[in-house]
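Up next is chain A:
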Amino acid sequence: MFDRLPLPSQLDRTIMAGGTIAGLVAAPVLIVLLGLQITGTISAAEMVFYMAAGVVLGGALGAVLIKNIVHASLSLIATLLGVAALYLLLLTEFIALVQVLVYGGGVIILLLFALMMTNAQDDPIVQDGSQKPFAFGVAVLIGGVFVTALLDAQWGDPTAAVIPFVDFGARIFRDFSVPVIIVAVLLDIALTGAFVNARRAEAHDEEARS
Partner candidate 1 sequence: MKGIAKSLLTTLSTFSRKPVTRDYPNVHKTLPERDRAFPLLLWDQEIDEPFCTGCHACERACPVECMTVLMKDNPNHKSVGGTSSRRKIIDKFWIDYARCMRCNICVEVCNFDAIAMNNTWTGHETSVHDRKDLVMDLQMLLSQSHAGAIKEWVPVIGQTNE
Partner candidate 2 sequence: MTTEETTQPVADFSGTIWAEVDRALSGVTVRPERGLLDVIAHIPRDEVVTALRRLKTDAALHFDYLRSLTAIDREADGIEVVYHLYSTDKKHNLTVKTTLPTTDLNVPTATTVWRAANWLERETAEMFGIQFTGHPDPRTLLMPEDMTDVHPLLKSHPLAEIEVLQGEGMGYPEEGA
Partner candidate 3 sequence: MNTDLFGLQVNVWADAALRLQLIVVFMTVVVMGLIWAERRILGRFQQRIGPQKTGPFGLLQSVADAVKLVGKEDLRPKNADPWTFELAPFLVFIPIFMGFVIVPFLVGWNIKVLELGLLYFVAISSVNIVGWVMAGWGSDNRYAMIGGLRAAAQSISYELPLVLSLLAVAMVAGTLNLDEIVRQQGSVPYIVWQPMAFAIFFIAALAELNRAPFDIPVGESEVVGGPFVEYSGIRWSMFMLAEYAGLLIMAVVGASVFLGGYAWPLGEELGLGWQVVLVGAKAGLIIFAVFWIRASLPRLRIDQLMGYSWKILLPLVLVQILVNGLVLVYGWSEAILGVVGLAGVVALVSITGRAANRPRQIPARAAALKGEAA
């Protein structure tokens, strides 16, 4: 059937199936959310929260379930950017942007490079470990415990407050001076460590080649 229809080649089965499923799942949720918002049951912020939460959780699930590691890392991007939106909803503009800056630009590229230097070269499909059921159990357990505990606890009804950016900076550099220096040292260690590793690996490559 797909050959007969004058379909563009790019709208092939994968995309169509994936898109249909995604659309089928997402559309009702979106409609419900929009409806709720318009009727005033939830605030706009809450609506955005649910959307972002959907993206984050979906992305995270994708990142741990998808077999193709490049796709998994794509899915991770969704999670990390969604988390930035959550930070924003938590009224911490700065952290949100930092999340985008560090993860969106840096860590993801690092991951992609690493992927392309390893598995993704020829065969981006990986097999998961044999302890999947066990892992699943543990994860469900942990998640269940946490969630019940969290929901059980009495949080009162606290409201979030905006933290002025300038105060934040002042606070870090006044009260957390030692950790800042430690962070610098840590970064330095990471840097040198990575270099040493990479150099060794390269040296090994040279050896293997000669």
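Note that contacts are C-beta pairs under 8 Å (C-beta built on N, C-alpha and C of every residue); 3 or more make two chains touch, one makes a residue touch a chain; residues count from 1.
Criterion applied: all candidates are chains of the complex that A comes from, given by their letters.
What you see is a predicted model, and the numbers here were worked out from it, not measured in a lab.
Evaluated over the candidates 1, 2 or 3, chain A touches in this complex the candidate numbered 3. In the complex of the two chains, the chain A residues touching candidate 3 come out as 8-10, 12, 14-15, 18, 68, 70-71, 74, 77, 81, 93-94, 97-98, 100-101, 104-106, 108-109, 112-113, 116, 120, 124, 165.
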